[in-house]
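Written out below as structure tokens is the structure these notes cover.
As you look at this complex, bear in mind that one protein chain is not there, while each of the others sits in place.
Labels A and B are assigned to the chains in the order they are written; within every chain, residues are numbered from 1.
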Amino acid sequence: MDPLGDLILARFNYWIYVVLMMIGLYAMITKNNLIKKLIGMSIFQTAIILFFVSTGVKEGATIPIIDHGEDHGSELVEAPAAAEHVPEGRGFDHEEALESDAFANPLPHVLMLTAIVVGVATLGVGLSVVQKVFIRFQTLEEDQILENIRTSDG
Amino acid sequence: MKALSLIVVLFTGSLLLSVVSLFPVWGNPHSPANANPISQFYINETEELTGVPNLVTAVLADFRGFDTLFETVVIFSAGLAVFSILGRPKRKRGDEKPEEDDPSENLIVIQTCRLVIPIMQLFALYVIAHGHHSPGGGFQGGVILGSSFILWAIARNLPTALQRLSSRKTMILACAGVLIYAGIGVICQALGENFLDYHILHYLLPATDAIMARSHAMLGVEIGVAFTVSSIMFGLYAYLSSQGREEGGL
Partner (left out) sequence: MADQAPLLILLFPLFGAVTISLIGPWKKQLCLPVAIVATIGSLAAALTAFCDVLQVGQVQYFLGGWESPRGIGIELRIDHVNGLVAIVVTAVALITAIYSARRVDDEFEGKVPLFYALFLLSATGLIGMTLAGDAFNLYVLLEVASLTGYALVAMGKERRAAMSAFNYIVMGTIGASFYLLGVGYLYLKTGSLNMGDIHQIIVDQDLRGSKIIQVAFILILIGVWIKMAFFPLHAWLPNVYSFAPSTSACLMAPLVTKVAVYVMIRMMLTVFGPETVFVALPWSEIVIWLAVLDIVVASFMALAQKNLRRMLSYLIIAEVGYMVGGAWLANHYGMVGAIYHIISDSFMTLCMFLAAGILFTKSDALTGFKGMFVRKPATMMAFTLGAFSLIGIPPTCGFFSKFYLIRGGIESGHWEFVIALLFSSLINVVLFFRIIEFAYFHIDEKGSKPDQTEAPAAATPITQVISLWTAAIAVLLIGLFNQPIVGWIQTTLRPLTIVGGQG
């Protein structure tokens, strides 16, 4: 059972994000209602955000804000492999190198702040376009809209 | 059709999962992403170089500030897009008063909002300003600020809220936000360094050294972001809830 546990349980975050993403993709492609397509798009983008953020997680680490009031001693003891983990050619002193394992990786968080904003913006523009479609065609079902276009083209 | 898309979806899913066994285990501190010198640099050196303990804000507003500028531009373009797609040619609004709502109808809601909204806005300003030391920053604070206006529009009605913050003012605030952000960058250019290289600003700001100049410039940049985000959030709500007519609404 262990290889399976290694595949699924130890890497469960990847499975979750792929399942979510495929749900979103399926909704975008197959649903007839335009709003449901947009919801699928939102789910799709959220899954990608989850993926990125989950790559920055470090076990036993805290948020990437350096707080001088707190005592980090306990976390340093718990990070066992940190001792070998000194980046080459850096010349850090050992104290600081240990600290870096106590903080989550800030870069995925930064990237995903941007991605969330982009997702919101796209959703906003999408909704306004859907409203315009509704004003023109009086319906939000894609097959009715296409029928409408086909009959008016003649 | 549904069968075909199911096949496509399953195929894509299996493509994405085909390499799952090669991915680093969740929470591994030594994965290539986490052990990379860049990440180490961010964690170890940021506070010395910029004076900001919140690593995410420092990376967002300083190291990768160019991305954040264009993120602000994305929000700005979304606002422009919604205004352009849903906007109607404006009738002369002369002496046409916005439809009166009867305040006594929603007395409890309105009075509660009167109490809550100032606190919301104060909290939003706190989130923006304290982004250097706690989770927060321009986007987060801007959204809270924008939602305080939306709350007023929901409690009363949309034209009443638009009296406070018309779509014209929304556009001006949004432009001001982008101008603040890009303007700080251009000032750095005018002083001889590259775009968004904040340390040179210590010549302009009184009583700061190069490191604190970065910290202050980051605050300035976050304020610009907050302007744009808050005004566009409200603008999006105003246009989406009224189909561009700017009356009625939810």
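A few points about this structure:
We take it that contacts are C-beta pairs under 8 Å (C-beta built on N, C-alpha and C of every residue); 3 or more make two chains touch, one makes a residue touch a chain.
Given the structure is predicted, the values throughout are model-derived calculations rather than measurements.
Residue B:38 is the one among B:38, B:107, B:122 or B:204 that touches the chain missing from this view. Here the missing chain is touched by one residue of B:5, B:77, B:160 or B:243, and it is B:77. For chain B, the list of residues touching the undisplayed chain reads 15-16, 18-19, 22-24, 31-39, 41-42, 62-67, 70-71, 73-74, 76-78, 80-81, 83-85, 87, 89-90, 168, 171-172, 174-175, 178-179, 182, 186, 189, 193-199.
For chain A, the residues in touch with the chain missing from this view are 25, 28, 34, 37, 41, 44-45, 48, 51-52, 55, 107-108, 111, 114-115, 118, 121-122, 125-126, 128-130, 132-133, 136-137, 145, 149, 152.
Definition applied: only the chains that are shown with their structure count from here on.
The part of chain A that touches chain B in the complex is made up of residues 6-7, 10-15, 18-19, 21-22, 25-26, 29-30, 54-59, 61, 63-68, 79, 81-82, 85, 87, 90, 92, 96-97, 99-101, 103, 105-110, 113-114, 117-118, 120-122, 124-125, 127-129, 131-132, 135.
If you check the complex, the residues on chain B that touch chain A are 1-2, 5-6, 8-10, 12-13, 16-17, 20-21, 23-31, 33-35, 37-40, 42-44, 47, 53-56, 59-60, 64, 67-68, 71, 74-75, 77-78, 81-82, 85-86, 133-135, 139, 236, 239-240, 243-244.
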